[in-house]
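Take a look at chain A:
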Amino acid sequence: MNNRGIFIATMIMLTLIFAYLIYLDLKLRRLTR
Partner candidate 1 sequence: MKFLSITKKDLKLELRDRQTFNFMFLFSLITLMLFSYTLSFKELSVISPQLLWFIFLFSAMLSLSKSFLREKEWGTLEGLKLAPIKETSILAGKIIFNLILLYTIQMIIFPLSVIIFNIHIKSLLTPILVLTLGNLGLAIIGSTFSSFTLKSKVKELILPITFLPVSFPFLTISTIALEKSFLGQQITKEILLMAIYIIAVATISLSTFSYLMED
Partner candidate 2 sequence: MLKRVNYIIGYLSLTIGSYFSLLILKPEKNLGEIYRIFFFHFPLAIASYISFFLCLVFSIAYLKKRNLQFDDLASSSAEVGLLFCILAIITGAIFSKYAWGEYWCWDPKQTTTLMVCLVYASYLALRSSIDEYETKARSSSVFGIFAFFTVILSYVSTRIWFSLHPTIITRGGIALEKEMVIILLLMLCGMLSLCSSLIIINKEIKRIERKVRNE
């Protein structure tokens, strides 16, 4: 049960998810202009 490893993995996943969301948002904004 390496808590720090799990936390780092969670942080990486969260950052990736939100980065992808922001990327999709910007792309949609460019499409619907």
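The rule is simple: a residue touches a chain if its C-beta (ideal position, glycine included) is under 8 Å from a C-beta of that chain, and two chains touch if they have at least 3 such contacts; residues count from 1.
For anyone wondering why these and not others, all candidates are chains of the complex that A comes from, given by their letters.
Note that this is a predicted model, so its numbers are computed, not measured.
Interface remark: chain A makes contact in this complex with candidate 2 (options 1 or 2, touch as defined above). Interface of chain A with candidate 2 (complex): residues 1, 3-4, 6-7, 10-11, 14, 17-18, 21-22, 24-25, 28, 31-32.
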